[in-house]
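Heads up, one of the protein chains got dropped from this complex, but the rest are sitting where they should.
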Amino acid sequence: MSYLGRRLIRAAFLLVGVSILCFLFTEMAPGSFFDEMRLNPQISPETISSLRSRYGLDQSLVVRYGRWLRSALHADFGYSIAYNAPVAPLLWSRAKNTLLLATTGMLLTWLVSIPLGVWAAARSGRMLDKSVRVASSLLVSIPEVVIAVALLAIVVRWRVLPVGGMTSMDDEGLSQWARLQEIASRMLLPTIILTLGESAIIVRHLRASVLEVLDTPFVQAARGLGIGRMRLLFRHVLPVAASPAISLLGFSLAGLLSGSLLVEVICGWPGLGPLILDATLSRDFYLVIGGIMLSALFMVGGNLVADIMLLACDPRIRTGALDAR
Amino acid sequence: MASNFPGSERQGHPLLHVQKLSKHYVRGREWGKSVAVTAVCDVDFEIHAGQTLALVGASGAGKSTVARCVARLERPDSGEIWLDGTDIARLNSRDLLPIRSNIQMIFQDAETSMNPRFSAAEVIEEPLQIQGASRSERRDIATAVMREVGLPAEWLKRPVLEFSGGQQQRLAIARALSTRPKMLVLDEALSSLDLSTQAQIANLLLDLQSAHSMAYLLISHDLTLVARMADVLSVMSDGRIVEMGATQQVIADPKHAQTQRLLASARAAESKFDLASGASA
Amino acid sequence: MKAIARLTLLVCLLAGVCMAAGPSPEKPNPGEELERAGQVSGHYGGNLTIGGRAEPKTLNPVIATDTVSREVIGRMMADLIDINRASQQTEPALAKSWKTSPDGRMFTLQLRKGIRFSDGHPFDADDVVFSFAVYMDENVDSPQRDLLIIDGKPLTVTKVDQYTVRFILPRPYAAAERLFDGLAMLPKHLLEKSYREGKFVQAWSLNTAASEIAGLGPFRLKQYVPGQRVVLERNPYYWKVDSQNERLPYLDELTFLFVGSEDAQVMRFEAGESSMISRLSSDNYNLLARERDRMRAQLADMGPSLEYNFLVFNQNDLRSKKLDAVAQKQQWFRELKFRQAVSAAIDRDSIVRLVYGTRGAPLWGNVGPGNKQWVNTAIPHPQRSVDAARQLLKSASFSWNQAGQLLDSSGKPVEFSIITSSSNTQRMKMATLIQDDLSHLGMQVHVVPLEFRAVIDRVFQSFDYEAAIMALGGGDADPNPEMNVWTTSGTSHLWHLHETEPASPWEREIDQLMQQQMITLDYGKRKQLYDRVQQLIAEHLPFIFLATPNILAVANPRVGNFHPAVLDPYTLWNADELYIRTPIESAAAR
Partner (left out) sequence: MRAKTASLIVALVGLHLTLLLAGFVAPCDPGAQDRDLPYAPPTRLHFVDASSWHLRPFVYRWSAGPDGYFENKRQSFPVHFLTGGPAYKLLGIFEAKWHLFGVDEPARIALLGTDGFGRDEFSRVLSGGQISVAAGIAATLLALLAGSIFGIVAGYYGRLTDESLMGATELFLSLPWLYFLLGVRAFLPLHLSPARTFLLLTCVIGLIGWARPARLVRGIVLSARSRNYVLAARSFGGSDVYLMWRHILPEVLGLLLTQAALLVPRYIAAEVTLSFFGLGVNEPVASWGNMLSTLQQYSVLVSYAWLLAPAAAMVVTSVIYSILADTLHSRLEFRST
């Protein structure tokens, strides 16, 4: 209890820290939303400066932060200059899609990497293990952007899957089932891209920790007792080996969320990614900060979930044996 | 310094004099309030040069805490620890450093108390290195103490992992000897060894004690060993010393219930052992 | 996997044909003064999907600044007088005719009678007066407001009768009717309330219900799906008919997908999910052209655009700024022969070839060959010559050292940096080519890619740059929008902003010429004046013009009446006339 309480307090501090740094960074980044208008010779600088003051961009950083905090307390999280609307609903309408993509990616990642990691460890040194290791090191090393763009190009060229968006233009006419199929088929590519990069890391870690556990005496003993291979691996070894992998889970959830932003942009998935990228490039100040705060929230949430799972798995943490002293 | 402790019949000042030693631990925090657990409470005793005092008691009685406080691995909450005329209970680590060479600790598990990456020489020289001795000085002392504990000096270059359990314990003793201490704290130092090795090491310790007239603070739950080595026996229970006296006297006539319990269980174990050995013979 | 893909493809195709039953067009009734779009023919039905680069931000025509929003809004709104993108001439829109007073200051517009907004509410002079009040309101800060302020004075709008409005300009203004293009007429009945309450800026956001939004354009809002698409449907009351007297538009629906980038536009087009791309880069155009057989696309190369890419040297007054390093280099930048040498050494043909894949045109002046009405064809097009450049530098007392480095008269090596937007691959490529070109003169040039807003910030605000590659123009063919670039007081007078007095006789002359052409109403005389402006610019090279890309577009072969123009919006300007061909028709068209 006290451990969780401490984690929550830290998370709150973290979010405040992120918001302050966000404001500092946005202050540092040159240019403002209305700068693009300067390129249009027909718009006068007076109009631009009057627009700036309308949106409070000429205020000092502290004033803006104060205003933002107040608006955050009203759950608005500021006001988007480009959309002329409060930030929170804008974000929420896209966050749903991002969460859908990220959680699916997460599930798929674990579905793929747990069997692969355990299996590779069980057959360490053989073909399967070698190919898993080579494949994972390849996937880890190529930048995600390159993987994503290349896969996308292949898919487009070969017409394997529909690309981009979430539903086709007129989904109302379709039955629920057809709609679901449609969404699934469009989600497939971004999910695969997400899964590839993330599971490469998890497979590696899981393989290593399973190998470690396989070496321990209790497994040797269990083997001596004649417990079946499958049962041994998944009932006895995996739960012990899972603990370091679970602590990875927090990172991987956060990684999936931030990774999904990139994949969304490349695949045209209507999530937070395109919105935040666009807002960043156009300096839609509060929208950017809102987006960052949301992804920081996801990250903190992911770590918290991982901590709770660890707590459930590893009682040493609860007593503070690992943390205190 | 008037003293009414057993063994105080000896001449001169005691080498170690512990007064009203107390130590609490903080076990986690619950809603901002710290929950203290008392480990040691108002412990008094003294040891003279060349003498051995044994602390016995059930596990959790606070023996090890006393040992750690005396070796200043922990800072006691209150009380005084006079070592050779200096109260070390409150000293900071810089002032403590020169005094450290006078008191050394030998741990229960010799293997884990030595960095497996080190060679024997590195292990033995570590306290000297911390004290700031020169390289050649360290080498000389290391060779000398190796011989003293009965290990060939050529083994100095060997990694620690290649030594057997008994040899590792000898190595640990050699390390403790390297600073020529006046006092050794033996925290269950022999309990993880098999019986014959234990006897060898015990003999070694007794020989060293008479050679250098060192004082020993012996922490143990093994009454047979205590009976053999200790001059004074003190029994701890729940952080307090409940009984203290000359070893033979306490064993012969235990006063406190805790002492009686300890003795009874030791005798039971002993008879079992006798049975076992008898059967095997 | 394949089965799913095939299924979805099938679903898409079916959907494209038989779905999308928008409102059917109202039969024209005699009371309406409809515009007949001459030769146009087509047939009803179908949904046209267009992949847009970004998501629109608002549906409010008064405050929209980004191109995507304006592109969508433009299909829902109409203006009084329209510039026909194909002919580049003005033509009647909501005003069926107009009269100009002899002094050019008074415009009397005759509105169409009996026409209605897309919600069926009639349109009249009150709506026009309301619209202009909104546009000119200081508290709304419409970006179009500046257009309507001439010499610091706003134009005045008065209602003469229900279908007549009169505009009075503060002074004669050449081609003033072009001002009306793009000023959407607003429905007073829907917007007056929010305007009175001072909440106009929040009105017509993306989340506004479709029933709350109405315009006079060919389409009206049907649905907005955040992050995905905006769907427009036919405006059943639109005021144009085709040659068969059938009410336009032909399309049932027009869908804008938000796909993110040009590459994504191409991918979605290749996947058959969108049917049109309006401004393709030459790389993608050439890619599609190479695969014309596979793609079966209608490709359109409309020739050079009006955009001009240029290299500008920082000649700003830096005395108040702490930019000594830049200020020291300005003595080179202010030297005409230096700029001429740079211009002579730049290999414009290579730029057109390597950057635009030959789909562009080299430029030596601010008006390119795309603007046939105004281009001064007498401006010389000198060949690239490193020797000539070296001669020029030598005559300006530059010299070279042993290693071939160019030194100025004080012996300092010539070294400067060119900033450009890192997201614009074309300009990045130009910079790299120029870097190599100028190295042949012994100049050491650094290419510094910066993020777009950072470039703008440096060029317009901090002046902390040495040279930049940028682009301007593209709006209209007329010289008036260029006023702010070439006159010394202009806000886009990039090489020397906030110049109080013309720094040189030629700048003074340009000021006079530009002012004069603005109040001259006769095209021939204006052309003469503007020719002289172009000549002066080409001679004094405040900008070193590089090249202009062609306007490239592509459409699915089933899109009928696909006639892109070189003016924005390049492909959708005739959205009301676009239609979906039947497979038989499209086979015949090929």
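Odds and ends about this structure:
In order of appearance the chains are A, B and C, and numbering begins at 1 in each one.
Rule of thumb we're sticking to: contacts are C-beta pairs under 8 Å (C-beta built on N, C-alpha and C of every residue); 3 or more make two chains touch, one makes a residue touch a chain.
Keep in mind that this is a model prediction, so the values were computed, not measured.
Partners of the chain left out, restricted to shown chains and counted across the full complex, are A, B, C. Of the listed positions B:Asn115, B:Ser134, B:Gln249 or B:Ser265, the one in contact with the omitted chain in the full complex is B:Asn115.
Within the whole complex, the absent chain has one touching residue among A:Gly17, A:Gly66 or A:Pro239, and that is A:Gly17. Taking the complete complex into account, C:Arg353 is the one of C:Arg353, C:His540 or C:His563 that touches the chain left out. From the options A:Ala208, A:Val240 or A:Met309, the residue with contact to the unseen chain in the full assembly is A:Ala208. Set against the missing chain, the residues C:Ala175, C:Ile419, C:Ile456 or C:Met514 yield one that touches it, C:Ile419.
In the full complex, chain C contacts the hidden chain through residues 263, 266-267, 281, 283-284, 286-287, 290, 347, 350, 353-354, 417, 419, 422, 425, 428-429, 431-433, 435-436, 446-451, 454, 457, 464-466. What chain A contributes to its contact with the hidden chain is residues 6, 10, 13-14, 17-18, 21-22, 25-30, 133-134, 137-138, 140-143, 145-146, 149-150, 153, 157, 208, 212, 215, 251, 254, 280, 288, 292, 295-296, 299-300, 303, 322-325. Those residues of chain B that touch the chain absent from the view are 71-73, 93, 96-97, 100, 104-105, 107, 109, 112-117, 126-127, 130-131, 179.
Just so we're on the same page, only the chains that are shown with their structure count from here on.
Centrality by C-alpha centroid: the chain sitting nearest the overall protein C-alpha mean is A.
On a Cα centroid basis, the chain most remote from chain A in this structure is B.
The distance from the centre of chain A to the centre of chain C, each centre being the mean of the chain's C-alpha atoms, comes to 38 Å. Centre-to-centre, using mean CA coordinates, chain B is 88 Å away from chain C. If you average the CA atoms of chain A and of chain B, the two centres end up 54 Å from each other. Multi-chain contact residues, meaning those touching two or more other chains, do not occur anywhere in chain B.
Multi-chain contact residues of chain A (touching two or more other chains) are absent.
Contacts from chain C toward chain A in the complex involve residues 1-2, 4-5, 7-9, 11-12, 15, 19-20, 47, 49, 54-55, 57-58, 60, 63, 65-66, 138, 141, 143, 145-147, 149, 201-202, 205-207, 225-229, 231, 255, 257-260, 264, 267-268, 270-271, 273, 423, 451-454, 456-458, 460, 462, 470, 472, 475, 481-485, 490-492.
Remark: chain A residues 29-32, 35-45, 47, 50-51, 54, 82-85, 89-90, 93-94, 97, 152-153, 156-157, 159-170, 173-174, 178, 181-182, 184-185, 265, 268, 270-271, 274-275, 278, 281-283 touch chain C in the complex.
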